[in-house]
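Partial complex: the chains shown occupy the same locations as in the complete assembly.
Chain naming follows the written order as A and B, and within any one chain the residues start at number 1.
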Amino acid sequence: MVKVAVIGASGYTGAELARLIQLHPQFELTHLYVSAGSVDKGKPLAQLYPNLIGTVDLPLLPLDEMALAQLGNQTDAVCLALDHLISAELAPKLLALGLVVFDLSGGHRFADASVYSNFYGFEHPAPELLTTAAYGLAEWQAERISAANLIAVAGCYPTASLSALKPLKQAGLISDGSRPVINAVSGVTGAGRKATINNSFCQVSLTPYGVLGHRHQPEIELQLDHEVVFTPHLGAFKRGILATITVQVPNGTTAADIDAAYSCYNDSSVVQLLPTGQWPKIDDVANTPNCLLSWKLDAERGVLVVVSAIDNLLKGAASQALQCMNIRFAVESGL
Amino acid sequence: MVKVAVIGASGYTGAELARLIQLHPQFELTHLYVSAGSVDKGKPLAQLYPNLIGTVDLPLLPLDEMALAQLGNQTDAVCLALDHLISAELAPKLLALGLVVFDLSGGHRFADASVYSNFYGFEHPAPELLTTAAYGLAEWQAERISAANLIAVAGCYPTASLSALKPLKQAGLISDGSRPVINAVSGVTGAGRKATINNSFCQVSLTPYGVLGHRHQPEIELQLDHEVVFTPHLGAFKRGILATITVQVPNGTTAADIDAAYSCYNDSSVVQLLPTGQWPKIDDVANTPNCLLSWKLDAERGVLVVVSAIDNLLKGAASQALQCMNIRFAVESGL
């Protein structure tokens, strides 16, 4: 049994991590931590998430200096479900304790530290670590993940986008000089568990945000090695991301070419192609670890539309972290 | 034209008041005020509520001492869409300026000041005013409303409940010693426009609250002169209240008796009985000033179920305030 702790367990992603680790036959959930000043410290996680009653019995412990010091003796791995900067500050300490760190924030997704000052609003506190981190997009980075002690689990929008686009890029099916247009809609859990006027029930209604400036655009472009136009939206639902992606393909591209490109997922139990003509719905992926893909080609115009759907808290965060943990510790899936 | 200002215009009720007054052919909307410290001061109301673009052009002004002092010269009436205590503190000053005050808070709904310490958590700052206020349930208090300078517009749950129960009480159709059971579900606008974890999108899901202790229970009992059991719920929708009310009726009560009791609404354009067998839905009243009622009697058991639906922001607040203003200033409906 691999022992795992979750830091930042009171948030939506943290609670999903706790549930998945608890149910995994080869992982043992050892501790749940929140920041030392959290109003939730001391509460059972299931008090915040009554759906976990009978599944997860652990309390939310405050992560003070003493708790942090003991982590090295208590566990093998930690999952960080924290803000970007806090994760970036915490990771070096955890690695120094000999722990394997799965960071679900964006704190270690870029080798180039300047991205943090440009898109995240802070100077990275440990830039020397950035080149050691594996990017945790499980289907595409297994080799690096298996050898790393710091895994930067992929972002939710990048997971939905890259799962659709990387097979095309790899097969040379994105026209040079064209920019795929990614329109994506996320459920409100994507904004985290906190009280803001924008996320209050009566204010939520389908709308774009972060237009032409969202921090997931450079993450997608870096991993795809291709420019894109990425426009995220907030939708009035709790969980899930649907990304509709319009791609200019090279002249002469056929449906068979697209089929061949996506055959890379033939052995995946997580990324699945729907039958032609069936499109994914948000609720088809909510509460599942799957990424569902479907596409249609207008061969005459050279236009391809690919649609990708994931649960932002699962394939977009917690279950992808477990995929990475499965790879890193060479255990059976258990998802 | 009767000149009217709204104080507390940045909230959901305030915005509806502004819209209704603006559209009313015999009222002139003169000013919109927010508290002097509001983050929204100076903004056009339509920036907060883009659905009002093209309808309401006024900005949200800070209600400082100077603005308050000038109100007497600028307007005839004010609507207060504020917290209970703030309304109770403000009303005496406004009345002293010669204004007619329509208070949409609970600050003046009880002649007995002890209700404020017991259910509202504060000592009433102007208890001497309480007996001068008319209770603003328009269909039932027209005479008092027409003569009052301080109108305590009825609460949202009490409006839904009393519209259903008062005709029965008046007709002697509530069994002595029995307590009608009122189960009501409100949309989230009922909690006001603010950021709280409980009202954040992902936390909202049908649930009861304030069980056996909500402050609307004494308001209903006072106005009905009968004990009730009132259980409010929060529902995952934006606006509307549906109240399902179970009443023990006296032996021998017939459907004709119930019909006769509700004939009091025959001339009302606001309170409407649905045809037998058709039950109101929340969306039948959302964005309307109506109260829809429907009922069914089990004559054998002496059990009557009455269902009442209103828009909590309209008949439960803003449009009822306009009904009261119509009565007070003796103008045509204009709703």
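By our rule, contacts are C-beta pairs under 8 Å (C-beta built on N, C-alpha and C of every residue); 3 or more make two chains touch, one makes a residue touch a chain.
Remember, predicted model here, so these are calculated numbers, not experimental data.
Visitor: For this file, in which 2 copies are placed, how many copies does the full complex count?
Guide: Oligomeric count for the entire complex in this file: 4 copies.
Basically, only the chains that are shown with their structure count from here on.
Visitor: Between subunit A and subunit B, tell me the centre distance in angstrom, where each centre is the average of that chain's C-alpha atoms.
Guide: Between these chains, centre-to-centre, one finds 46 Å.
Visitor: Quick check: in the complex, which residue numbers of subunit B touch subunit A?
Guide: For subunit B paired with subunit A, touching residues are 12, 188-189, 193-197, 199-204, 236, 238.
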